[in-house]
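A single protein chain has been omitted from the complex, and every remaining protein chain is retained in its original position.
On to subunit A.
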Amino acid sequence: MSTIEMERSPPAKYRLRVIDCDIHPAMTSWTEVHPYLEKRWIEHLSVYGSHLRHAFSEALSHPRMSPDAARIDAYPDEGGPPGSSLELMRKQHLDPNGVQVGMLIPLRWNPGSQRNLDFGAALTRAMNTWQVERWVKQEARLRASVLVAQEDTEAAVAEIDARGGDPNFTQILILPRTDEPLGRRRYWPIYEAAVRNNLPITIHVGGTNGHPSTGGGWPSYYMEEHHAVAQTMQAVLTSLVFEGVFERFPKLRVVIMEGGLGWIPSLSARMDKHWSRLRSEVPHLKRPPSEYVRENVWFSTQPMEEPGSAAELIDLFDRIGWDRLLFSTDYPHWDFDDPRYAFKANLSEAQRDQLLYANSSKFYGLG
């Protein structure tokens, strides 16, 4: 086996052309959102703070590998958390990595899981405007995501309809650890609004519903929780399929973001097997589950499994479908994927461009 040493040059002398579907912006201070938040809620925040189904609303349930779950080199010199400096984001990521378009995925404060539904809805409105004013208007390469308070369907639908015609927004963001599995009918008006506004639903790892983060209970180690994202995404995907969401909304497009890739072929095969035997339980499904996955669902690449052989990775992409993969980096988080090295296989230039750029360009209707 050959030994890899440092100082190898980039794998090919190509010009990087990247669409990054997963960039996490942060606020230097929460007062950044005040201009977009009604006075009533600014006061609410100062008196009561944020209230999630979580022991400490501003604490993570595990230390995430490094403070702020971030690359150690992503802290701005001028202070503030990683992801809060547009200048550093440009210098460290957008410019050197050839990012043509970057999608913002704000995670902190999690408006969708706020117990106070009115506060959650107000936060989504404020944070959506914040994304446009603070980021997209300052940097033409960035796009916002429509945050929604998914437990208050009416408010979520109103926000989707309000933002739907605005080209600054490319997707609707929901964190998958919702109060109930996302296929449940209480969430269907959101999918209807998504189709009506021609926006995909992006389901990015996270959420604080108070349920244990794994099907087996609360884990001891961050490493266990990090693996549990695949369980969560499997639960979401089976729920969407078996509840009949894709049957009811055949034009709905869903992105599973930051949930890993390796499990997708086996889950599809398992769902098909069970459906062929137990289909009378879900007679509303007209087709094998894998067909809905193949037609309605896309997957972001990071964090990718890194199997020992490149052939395994290629085989995995063949099974998922190369056109279903959307490149993402997770900047500025610790498990950031560099577009030069993320795919540990010899890809043709066309394959590389498809994964890094063309799929997302087509999917999001860019360019």
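Assume a residue touches a chain if its C-beta (ideal position, glycine included) is under 8 Å from a C-beta of that chain, and two chains touch if they have at least 3 such contacts; residues count from 1.
Definition applied: contacts and distances are computed from a predicted model.
Asker: With one chain of the assembly withheld, which option in "Cytochrome c oxidase subunit 2", "ABC transporter permease subunit", "RNA polymerase ECF family sigma subunit" or "Nitrite reductase/ring-hydroxylating ferredoxin subunit" matches that chain's UniProt protein name?
Answerer: The chain we cannot see is recorded in UniProt as "Nitrite reductase/ring-hydroxylating ferredoxin subunit".
Asker: If I consider the whole complex, including the chain that's not displayed, which of A:E38, A:D73, A:E281 or A:E295 touches that chain?
Answerer: A:D73
Asker: Using the touch definition from the top, which of A:W30, A:W263 or A:W334 touches the missing chain?
Answerer: Touches the omitted chain: A:W334.
Asker: Please give every residue of subunit A in contact with the chain that is not shown.
Answerer: 1-8, 65-66, 71-73, 334-338, 340-342
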